[in-house]
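The complex appears here minus one protein chain, its other protein chains still in place.
Letters A and B name the chains as they come in the text, with residue numbers starting at 1 for each one.
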Amino acid sequence: MKKVLWGVITVLIGAILIAAVGVGFHSQQYVAPAGTQVAKSDGTVTVNGKTYQHVTLDFVTEPSAAGNLPNGKPVHPGGNEGWPAYAPNNQFQVPANSVVTIHWVQYDSGEVVNNAFFAKVQGTVGGKANINGEVVDGIDPSNMAHSFTVRGLPGVDPNFFVSVPAPSSKLGDEAVNDKGGVTVDFSFISGTKGLYSWNCEFPCGSGVGGFGGAMSSYGYMSGYIHVV
Amino acid sequence: MSSEEKRDEIAAVVEPVFRGGPLWKRPAGKVLIIWVPMTIIGLLLAFFAPGHLFPENMSAEQEDVKTTFILFTALAAPVAAVVWGIALYSIVGWRKKSGKSDTPPEDGPPIRGGTIATTIWLGTSVILVVVLLVWGMAELSSELAPQQNAMQVNVTGQQWQWTFSYPGTGVTSTQLIVPEGRQIHFHVTSEDVTHGFWPVQLGVQIDANPNVTTLISATPNKLGTFDVRCSQICGLNHAYMETTGTTVTQAQFNAWLVSHGASATSVHSYAMSAK
Partner (left out) sequence: MTMTAPLAEDTKLGPKAGGLYRHQNFATGLIVGILSAVIGWVISHALLQSSNWGSDMVVTVTLVSWVVGFNIGIGSFNAIFRWSLGHDEDHEDQLYGAGVGQGWKRYFKFCTDHKVVGTQYLVLVMVLFGVGGTLAMMIRTQLLTPNSQFMSPETYNSIVSIHGMIMIIATIIMVSGPFANFIMPIMIGAKDMAFPRLNALSFWLVVSAVPPILGSFLLGGVPAGWTTYAPLAVQAPPAMDAFAITICTFVLSVTVAGINTLVTVLTMRTKGMTPGRLPIFVWGSIIAGGLGLYAMPAFLMAQSAMITDRVVGTSFYVAMQGGTGWLYENTFWIMGHPEVYVILIPPVGALIEIASTFSRKPVFAYKVMVSGVIGIATLAIMVWAHHMFTTGWAPTLADPFMLTTELISIPTGIVFLCMVGTIWRGSIWTRLPMYFLYLFLFNFIVGGITGIYLSDVPVDQYFHGNMFVTAHFHYTLLGGGMIGAAGAVSYWYPKMTGRMLNERIGKTAFWIIAAGIQITYLGQFWEGFQGMPRRVANYAQIFQHANDMSSVGAYILMTGWIVFLYAIISSWRHGVKAPANPWHAKSLEWQTSSPPPLENFLVDPVVTSDPYGYGEDDLAPQRQPQPVSAEAGSTTGGAH
């Protein structure tokens, strides 16, 4: 009987230890301190004769995660010098089946993209985006900085795909945080409910192929969109 | 008992696998009684389970996978049943009551080997391996054989997206659209690291490697959508590197190309192209 008791206690201790490790790994996951950006409601909008709820999101891309935003908050707390990052959020929440308008200010420098397909605007309302005041369906693939690419949710909304490129900052290779930004405005229609992942498709990280560093560290150039 | 008598007695215990007495009284017969139902269960599983487990067949290649799976399971069932049958019977029939005691039961018969048993065992496994091999090779060569009306699709993997382009038409898409009933040659490459191009329900797979083009072909034979997944870990968003493919009729395929900006002439020459 005593042995059974001790056996149960051993299993419990094991379970507690494992759970503690689990809590540790769970807390490692990076969510920007500004938390999830809940899209702001902005009335309704009609697209192709159909009326949708309209919401807006806004974010910036900075050339260095180590710097500060104009409001004095860090771009990416503990962020590495020289790693580009989306700020102030990497997680967004939008309602399902509504028009989401994004206002994006891009401050990073640009280069040639490895796959010119991603220099084109894909899946937005009208297939175009307003880049620096010009409505275009793509940018110069040799001067691209980042993209905001959301992919479909397998088995739920597989055909959903939005990808919008942003060109280099006006300062070119001399890009610094919060200076010489270019604006990218576009709208897309959110899909069915689910947790969608987005990331940048321009190899702006380090290492082979440029997908190391910032590209491979969750929270810099990647995140989630909660469609609720 | 003289040592000679003892020797004879042991010979008598060692022998009766293949000789002596009615079959059902020999250990071999008793194992056979377990083996037969086990094999039947295995065969039933072989023929009926795969249909429920695999996703829908959407290509000739995936049909091959399922057929081969059924065949191999049917061949393996009797083999597994031999081992499990003996193991099971040994617990039922040969376990000694002293199992829990600290002293071992009396020694068993000193069988140090059996030429007949070893030969049958080896012979069976050689035959089975030859069957598997011949089947596999035949299947493989038929899959690799290029067909008359084949057409090419270029597949590019990159972290963490697939893009598909249709040569000559200028169309690039993140969705894979293929016409039904034609052998599709996928020319697969990667922009950065190794990915695994896997159109699941088409039953084929090939890695996408940087600076190299690898080839795989499949013949979609059923209209509908299928999943395209990355089967080779490729970093952060590997789990999300998925998209859908759709098998459509040739006419729908041509119309889709045109709707994506391809010129009618380029679509015509692409559709007529035979590799």
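Observations on the structure shown:
In this section, contacts are C-beta pairs under 8 Å (C-beta built on N, C-alpha and C of every residue); 3 or more make two chains touch, one makes a residue touch a chain.
Keep in mind it's a predicted model, so treat the numbers as computed, not measured.
If you put the hidden chain back, the residue from B:29, B:114 or B:167 that touches it is B:114.
Of the candidate positions A:17, A:112 or A:135, contact with the unshown chain belongs to A:17.
Within the entire complex, the positions of chain A that touch the omitted partner chain are 3, 6-7, 10-11, 14-15, 17-18, 21-22, 25-26, 28-30, 153-156, 194-195, 197, 207-209, 211-213, 216-219, 224.
On the side of chain B, the interface with the absent chain consists of residues 3, 6-7, 10, 13, 27, 50, 53-55, 61-62, 64-65, 68-69, 72-73, 76, 79-80, 82-84, 86-87, 90-91, 94-96, 98-100, 102-114, 117-118, 121-122, 125-126, 128-129, 132-133, 135-137, 139-140, 143-144, 188, 192-194, 196, 198, 200-201, 203-207, 209-212, 214-216, 227, 229-240, 242, using the contact rule stated above.
In this section, only the chains that are shown with their structure count from here on.
Chain A and chain B have Cα centroids lying 39 Å from one another. Contact residues on chain A toward chain B in their complex (touch as defined above): 114-115, 117-118, 122, 149, 151-152, 154-155, 158-159, 161, 197, 199, 201, 203, 208-211, 215-218, 222. Of all residues in chain B, only 156, 158-161, 163, 172, 174-175, 191-193, 210, 225, 227, 229, 235-237, 240, 242-244 touch chain A in the complex they form.
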